[in-house]
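Apart from one protein chain that is not included, each protein chain of the complex appears where it belongs.
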Amino acid sequence: MSLHSGKRQQAPRPRSGRVLSYLVGGLSILIAALAFGGTAQAQDDDGQAIFGQLQYRNEQGETVVLPDVEITVDGVGSVTTDDNGEFRIDVPDGEYSVTLDIETLPPGVSLSDSDRAVLPVVRVADGASQRVLFPIVEGEFGAPDRASTINFRRFAQLTAEGLKTGLYLAMAAIGLSMIFGTTGLVNFAHAELVTWGMLSTYFFNFYGFAGAIGFMAAWPAPFGGGVNLIFAAAFGVAAGGSMGWFLNRFIFKNARRAGVGLIAQMVMTIGLSILMRYLFLYNFRGNPRTFGDFAAQRAVSLGPIELTRKDLLAMGLSILLLLGVGAYMQMTKMGKAMRAVADNRELAESSGIDVEKVINWVWVSGAALAALGGVFFGLDQVKWDFGFRTLLLLFAAVTLGGLGTAYGALVGALVVGLAIQLSTLFIDAELKNMTALLVMVVILLFRPQGILGRSERIG
Amino acid sequence: MDWGFIFERTFSAMIGPEVVVFALAAIGLNVHFGYAGLLNFGQVGFMAAGAYGLGMTVHWMGLSFWLGIFMGIGYSVVLALILGLPTLRLRADYLGLVTIASSETIRLFVRWRGNRGRTGASEGIGEFAGAFYDINPFKTGVFYQFGPFKFLGRDLWVLVVGWSLLLLAVLVVWQLMRSPWGRALKAIREDEDAARALGKNAYALKVQALILGGVIGGVAGMLQVVQKASIQPDTFNPVITFLIWTILILGGPGRVWSPVIGSMIYWSLIVFIENVLRGLPDGARDGLESTVELSDFNIGQFRFILVGLGLVLLARYRPQGIFGSREEMALDDR
Partner (left out) sequence: MTDEARPTDEDHGSTAGGGGAASVRDAVFDNPIAGVFDGVEPVPGAAKSDPILVAKDVVRTFGGLTAVAVDHLEIQRGAITALIGPNGAGKTTFFNLLTGFDKPDRGDVSLGGKSINNVASYKLAKQGMVRTFQLTKALSRLTVIENMKLGATGQIGESFWRALITPLWSAQEKDVERRATELLERFNMAHMSDEFAGTMSGGQRKLIEMARALMTDPRIVMLDEPMAGVNPALTQSLLGHVKGLRSEGRTVIFVEHDMDVVRDISDWVVVMAEGAIIAEGTPDDIASNPEVIDAYLGSHHDSDLSEDEEFES
């Protein structure tokens, strides 16, 4: 639920944007304060009433209020919830049934139990107002647990979605797997590189380079105004690659040289992921947004499958790119060197390969790919913590495919993507990310080196 | 600026419930990582196991609070077994991956709508801590003041119990680590093959360590939710795990008291900084807002930015923390 719902998708410009962001910030504080305080506060007692506040917690744990929902107290009347999701109906002593009109709930939310749309007995007496509760959750399904019918159309659609998720995941997973292969480091911050790509592209899309250097705001695009998404994406990928270069050159290479152990480096990546994520939140704020171009597109039908043109384009691009990466790894000198180092670092070093150079390229290209993955994911939604939410999926993908091989990451990502989307045929959509964990646990039990990995277990 | 208020807040925070809960969780993690060399990136999952074990037993099954504690411990044990038995034969990274995945899964599962009748889903569980507060010798609504500390009777009881549990945990860990069991564990942490060649069942010892640290984590979770008198799935998120790691590394892994000291330092520092920022005179506040856009709204986020930065610097420059010794430095493996 975006605070910007109903407003134009274009974000404000930097200078004048500050005023607006204060307003937004202030409003958010107010709403947040009210939301958190709301559960404990009683209303001023001017006569007795039936009251309440409609809100729910979204997947990230943020509380979102629901305005414009109709509540009816039978025999007395109806009200709609105000901007803070609150409602209040004055009533004389008695017992009432209170009904929430499901039709007036916004899309994307529903009662956690559709049987509780009506509260049959609410007693009000002695001048004490009565608070009522309607538990509301994010999600489309009104009734719990009933998986929708399994038919070919759904299967085909979910397969397409799974392919889409898998392809985009693969872009990030390759870098993660190769960084592990060449340096032995499990990079917990890799998911933030995805977010970085998504956010920088958004940034270039709307501000050009201006946001970074304020006085450029008045200049023409790409310095001043925003640029078309395609160029913005190009800049975003460049930003991604640069971040990868930066992290390796100034943080990890330095740490390697100083003899910092792998576990300590791993903890560093954890710290980095927290640092980056909250810097993102700090600057980008918590609301999800979308890119300025190609935002609302109608879906195109391909037989039983429906995808938007941008999805199809992005998927096609990813396939091409992944094929390109494959070709690169197989045929170019650097590509082969990367594979060699990832497979056996000592051996590669002794055969004359400049390992540090390879590591540098792995970080740059891995981060750039991850950034592009972020752009593709961002076609649906741009959010500060998107990367972190996919961390679990990324780990599942590289574990499944085999830590240390690029092809493994690709295979693993496709399988994970398909698995989580197709799993919604059988289980509640809310749980689909759990499928990724299941995949990971199963693989660790039976083939810990993954599909394409080498056997490196402790004896 | 009201320094008196700031210091009072800071001192209270230093011995307050967050410190105790996080210190307990960090003691558990210390057993895992500091002593056994296990990479547990899902300690918050153990906290959730304890908390929900308690809450579900009391609230949904209507059984006694004490049985709930037992169940909470039981859930933690089961979780440790589920995670450890398959992965402890493999390389250390795998436990790390599995634990981070499982703690998130627990959170997702527990907040799932379909579990409304078992875990309360996204609303969580309330009304389970009654028995705990019934035996509170302090008067609930009354303030007790001693020195710079001031606590409500209700919170004071939580603190008394909490610090006692903390002491008990420290004692247990201290006793175990000076015993031959602890010695064998230290050996396994450093070189599993050598330990096995000398007849130590490395696998079993690691599983035991995982269970011990997990149970302590579960107790931390139970204490946390009893203090809040409410169990909410989203409080058991991965960032908590990494806060615990920060505290552990700050104090120094592998030392008995360091999780406690680390927790105290961390929380007093955070509370101090946040209160200073909030308490700045208007001129300074406006200045901060216009330059770095720091407002009341995002001071809380600032905390995490500091944590992230702190963790990177700690791991890089002083992985043995404040009290760890370079010789016994736990992070310098491999």
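In this document, chain identifiers A and B correspond to the written order of the chains, with residue numbering beginning at 1 in each.
Keep this in mind: a residue touches a chain if its C-beta (ideal position, glycine included) is under 8 Å from a C-beta of that chain, and two chains touch if they have at least 3 such contacts.
The structure displayed is predicted, hence computed values, not measured ones.
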Query raised in the report: From the list B:Trp181, B:Phe272, B:Phe302 or B:Phe323, which touches the chain that is not on show?
Result: B:Trp181
Query raised in the report: Which of B:Arg9, B:Lys200 or B:Arg316 touches the chain that is not shown?
Result: B:Lys200
Query raised in the report: Of B:Asp2, B:Glu127 or B:Asp191, which sits in contact with the chain we cannot see?
Result: B:Asp191
Requested in this report: Name, in rising order, the residues on subunit B that touch the hidden chain in the full complex.
Outcome: 172, 175-176, 179-184, 186-187, 190-191, 193-202, 208, 212, 327-328
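Here is the rule we go by: only the chains that are shown with their structure count from here on.
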Query raised in the report: Centre to centre, by mean C-alpha position, how many angstrom separate subunit A and subunit B?
Result: 27
Report task. Spell out the part of subunit A that touches subunit B in their complex, as residue ranges. Result -> 18, 21-22, 25, 28-29, 32, 56-57, 61, 112-113, 135, 137, 139, 141, 144-145, 184, 186, 251, 255, 258, 260-268, 270-279, 281-283, 388, 391-392, 395-396, 399, 403, 428, 430-431, 433-434, 436-437, 440-441, 444-445, 448, 456-459
Requested in this report: In the complex, go through subunit B and note every residue touching subunit A.
Outcome: 39, 41, 86-87, 89-94, 96-98, 100-102, 104-105, 108-109, 112-114, 116, 121-123, 192-193, 234, 237-239, 242, 245-246, 249, 290, 293, 295-298, 301-302, 304-305, 307-316, 319, 331-334
